[in-house]
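Note that one protein chain of the assembly has been removed; the remaining protein chains are unaltered in position.
The first chain written gets the first letter, and so on, giving A, B and C; residue counts start at 1 in each chain.
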Amino acid sequence: MASVTLRNIRKNYGAVEVIHGVNLDIPDGSFVVLLGPSGCGKSTLLRSIAGLETITSGDIEIGGRRVNDEHPKDRDIAMVFQNYALYAHMNVKDNMSFSLKLAKRPQSEIDEKTSWAAKILNLEPYMARFPRELSGGQRQRVAMGRAIVRNPSVFLFDEPLSNLDAKLRVQMRTEIKELHERLKTTTVYVTHDQIEAMTMADKIVILRDGIIEQEGTPLDVYDHPANLFVASFIGSPAMNLIKGTVSKGAVVAANGARLPLPPKDSRARDGQHVVYGIRPEDLELGKGFDIKLSVTEPTGPELHLYGDLGEEEVCAVLRSRAELKRGEMVGLAPRLDRVHLFDADTGKVL
Amino acid sequence: MELSRRWQLLRDVAAVLVTGIFMFPIFWWALTSIKPISAVFDKDRVVWFDFVPTLINYGVTLFGMSRSQLAIDDGLGMGVAGSSSYDSRQSILDSIIISVGSTAITMVVAVLAAYALSRMRFNGRDSFLNWVLGQRFMPPIAILVPMVTIYAGLGMRDNQNLVLGYVGIILIYALMNLPIALLLLKSFFDDVPQDVDQAAMIDGATRWQSFSKVVLPMVKGGVAAAAVLCFIFAWTEFLLSLFLTTQIRAIPVKIQTFVTSTGNEWGFITALGTAAIIPSFIFILLVQRHLVRGLTLGSLKE
Amino acid sequence: MSFRDYDKKTFIADAARDFAARRISKRDFLKKTAMAGVGFSAFNLGLLGNVRRDRGLTLGEEAMAQDAEVNKWLKDVSGPFKGTKIRYTSEATPPTVVLDKLKGEFTEATGIEVEIEIVPLEQVLAKATQDVQGQLGSYDIYYLDQSWVATFSQDTVDPIQYYKDKPDLAMPGMDWDDFSKPLVDGLAVYEGKWVGIPFDIPIMTTMYRKDILEKHKIAPPNTVEEFTAAVKMITEAEKANGMYGTGLQAKSGHYSLNCDWTQVVWNEGGTIFGADKKFAGNNEAGVRGLQVYQEWLKNSPPESTNSTWDGQWQMGASGQVALINSWDEFFPGWDADDSKVKGLWECKRPIRGPKYATPADAGFGEIPGAAHQGGSILGLSKYSKNLDAAWIFMQWACSKDIMTRCTLGGGFAPMRISSFADPRVKAKEVVGPGTTRHLPVVLETINNDMASEPDMPLWAGFSNNEIPVNLGKLLTGQDFGGDAKKCMDTIASAIDAAVAEAGL
Partner (left out) sequence: MGVGQAPVVKRPWLPRWLTSEHPFPWLFPAAALMVVFGLYPLYKAVETSLYKKNAATRKLVWDPDFNWTKVLFDERVWNALFNTLMYTGIALFFQLVLGMLIALLLDSDRKGYGLLRAMMTLPLVIPPSVTAMMFLLMLNGSFGVLARGLVAMGFIPPGFPILGDSSTAMAGVLLAEIWQWTPFMVLIMLAGLRSLPKEPFEAAAIDGATPVQAFFRLTLPMMSKVIAIAVLIRGIDLMRAFDYVKVMTDSGPGTATETMTSYAGRIYFGNADFPYASTISLLTLILVIVTSTLFMRIFKVKL
């Protein structure tokens, strides 16, 4: 087991720089999720750690050892790929034992380790099958089995669940988490799915355009987004972000509505252009500002309201049930301690 | 889409009919090989089955019967006055050596290059691909003179050294088949996700191991299909073989020697021609599935 | 060779024929079973159960081996060359393929191996050309068609000279005078030098279907006019039977068409080249000749325009035509046992035109006459790396006995006067496979009517490209609108330009 440290990683494709100096510490035994929209560089970063991509500058250290010039096989890592990358011409057992065979381990050790992995992953009945004879979830498990038999110091996951259906995804999520609890192997996990990130990570690292926007524990990132991007990216339905100008303890939106701020709020001065952020679940029916209701979506436990505030759409998630009609004006009251303010120009939180 | 029974029947009939039309020349060719010469050239009618079948043409071309003996002892004209060496067993052997040899070399060279072209990004990759395809642009007739001179200079003509003679023709065929084999194989390699190599590399494989133990076994069907195509192209090539060799007689060249000053020996031509179809056809049957897939050269994926 | 030897050999040849006769009856038996329906498999068994290995050409080979003298010579001179391999490339002509069989005896006696590469004629030309161009020495001996003799004259060793220069290698009993004079002149000699030794002599004679001519009460034609009239008459009369007066080897772009054409030009008193070395095919006689040919074409199977000698032979074999003015080589095949026209064809001296031009009227050593010869020679390559071994083989291949046996193997014309008189050859002057019954006519034709194409280095090109391609355009209506003169003028301008460019 080992920690992973990235120092000022830069990566160019020709003249285009896609990673702009990333610094990141991944403590030993932690589960770190790299989260971001597609094209943000998260996979590139992961693959750089794996050694599948060369970096242009910077240092990668695994367990305190600089591995920039190491071949993937010498980095003591294991990786699970999005499409599993199973060896189609080998059965499950051979897939899992391939790395051990290449390392010329004794047969007894190979058998022991593969059956251990098979047991953990419930693959015992399928050892003689070929990948094409397995379901998606089983293939996923084989890919993980292949990773764990080596007992590496770091696991790397590259969007491993995106090819699975929703139910299986939830199940596998739990399994991976459990596996981590059990093995305590340092894990770097790439996904674009914030739910995955929130549920699994010890630490979330949010990337955009090759830059780390924010890192922290899931709740930290959720409760204290550092900027507009993180605020909008994390949470579903997304945080309401309404442009306005600060005026006398409130933010005046474009249509003149006054969005209340906590008393004596000192984050912004009067006349400053800001973005007013409030998560949908932090809005409740009451006196605050009015929206013109366009859609209501009952999900069972919750009621989602979508309405217009001038040009902007606002969403609220209510725990209570209410009889509301389309076109009705509804008053919403924000929980004032949960209001976020962002600088309209820099996007940074105030 | 489901067809009504009547349409289905119509389709069956049409399919059999069309295939039959395409089979006809081969059928006729094989039929001619067991006809006496008078039944081949009947001025009044087309002779279908009312002739006394003869296996003499096969006996002479494949089993070492003597044409001279038949002509002189048995009085068979078989079309011409002459008598010749029609024993084609050596030719069959030559064709097999050349085709198998060149296919083996093509495949080794093409598999290596196709892997790199599929897996590695480097400057000039597209130019290299175009250069490969360009090899197929060259009319064989343009390189006859240079090749003969070069081989003669290197002592690689079969009259100078028989083994090198085989090597020479094998290498030229290897080049001739390289474009099609390489492009075909590249399309098969492209079908294998890059992640697979990378998984292998992380599993501790070197580039070479991930190629030889993982990726190559995964495309073995495609390799077989490409090999069969190469074999067929080598098996059927005529012009280069004719000019680059003097004693090595591949089958298409050998058949041309049955065109004599007093007539085409149709019996032997058809017999050897028919016999020469068989090995290639067996190969093509064995890999037809992969061949069908492979011929689209990967253009099906986006 | 003593008379006793001859006696013995003919006796054995007779015995071989008897044996063959027994085989024929066996075949008949098999044929009958086949027809009875047990057919195919019975025949099959009979055939494969009786595979006769290729053991060289019989005809009593032991007795007919080389003269003791020649054999002794072979053993004496070949010592230093044991294990050498010599090569030549040749067209699949009857003598070549027979020689290919006989060469085993030579190897046995000398230890010199011989490789004969057999390919179609024009490929022989291309391969030989390639060889001399690069002076590669791939071939020790060239098989040269008479039309290329001039082209290759600078690449071969003069055999007469070499015979004199190397007395220790000279074969006893070579008897150079045994090659008939007109043949040597027309075939082997260019600018006074023997380019090679005559090896093969197909020559154009007139052949006719005895039965058809009798049926229509036509006498075998002697002149072009009679031939044309007979051809027209038969075409008209036999239309319903699918039969034509004559058949031609008029395949566009093929040398065979060039042969047909030169013959008709000579028949009208024309020449290919005038004494001024300008193309003369477009003069009055030349055009008239071509018009005669156009007339013949109308009375021949339409497939003639896609036929080489191969197609012409088929026309004769299938009973499609009654008169042919073409290669005597066709004859033995028509007389084979399985032929539909066995014994029906006869051969006579070629039809003659009103008058013939003299060699003095023509340029480039052309010899106008009634019988186009299509012979070939064996030339010893200057670039050979086994010159002496090849020379030994060449002398042996052109020796009296071997040449005679080549004739016996296929029934085509020999090169040596002595072969024509050989009792073995005489003995086969009967209807049947490998017949020699046409050879007396052939000898007479060689001695009296022989004509030869121009001897010039460019002739191989003209006769394979410019002339037959343009003739093809005319005869198939692609160009010239049927106007023979126009066609000839086109050829003339192309050829004259090429001759001028080459500086001849």
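Worth pointing out:
Quick note on the criterion: a contact is a pair of C-beta atoms (placed from the backbone, for glycine too) under 8 Å apart; a residue touches a chain by one contact, two chains touch by 3 or more.
Please read these numbers as outputs of a predicted model, since none were measured by experiment.
The chain not shown here is touched by just one of A:R10, A:H71, A:K177 or A:H304, and that residue is A:H71. Think of the hidden chain as still there; on subunit C it touches residues 122-123, 125-126, 129-130, 132-133, 151, 242, 250-254, 301-307, 311, 314-315, 318, 320, 456-458, 460-461, 464-465, 469-470, 472-479, 498, 501-504. For subunit B, the residues touching the chain absent from view are 1, 8, 11-12, 14-16, 18-19, 22-23, 25-26, 28-29, 32, 40-43, 46, 108-110, 112-113, 115-117, 119-122, 125-126, 128-147, 149-150, 171-172, 174-175, 178, 180, 182-183, 186, 194, 197-198, 201, 206-208, 211, 232, 235-239, 251-252, 255-256, 264, 266, 269-270, 273, 276-277, 280-281, 284-285, 288, 291-297, 299-300.
One rule holds in what follows: only the chains that are shown with their structure count from here on.
Interface comparison, A-B versus B-C: the pair with the greater number of contacting C-beta pairs is B-C.
With centres computed as the average of Cα coordinates, no chain lies farther from subunit A than C.
Rounded to whole angstrom units, the spacing between the C-alpha centres of subunit A and subunit B is 56.
Subunit B and subunit C have centres, each the mean of its CA atoms, that are 35 Å apart. On subunit C, the positions that touch subunit B within their shared complex are 16, 19-20, 23-24, 27, 31, 34-35, 39-40, 43-44, 47-48, 51-59, 85, 87, 89, 91-94, 97-98, 100-101, 115, 117-121, 123, 126-127, 130, 133-134, 136, 138-139, 202, 242-243, 309-310, 313-314, 317-320, 327, 329-340, 409-412, 432-434. Those residues of subunit A that touch subunit B in the shared complex are 47, 50-52, 71-73, 77-79, 81-89, 98-99, 102-103, 143, 146, 150.
Subunit B meets subunit A in the complex at residues 193, 195-196, 198-206, 209, 213-214, 217-218, 220.
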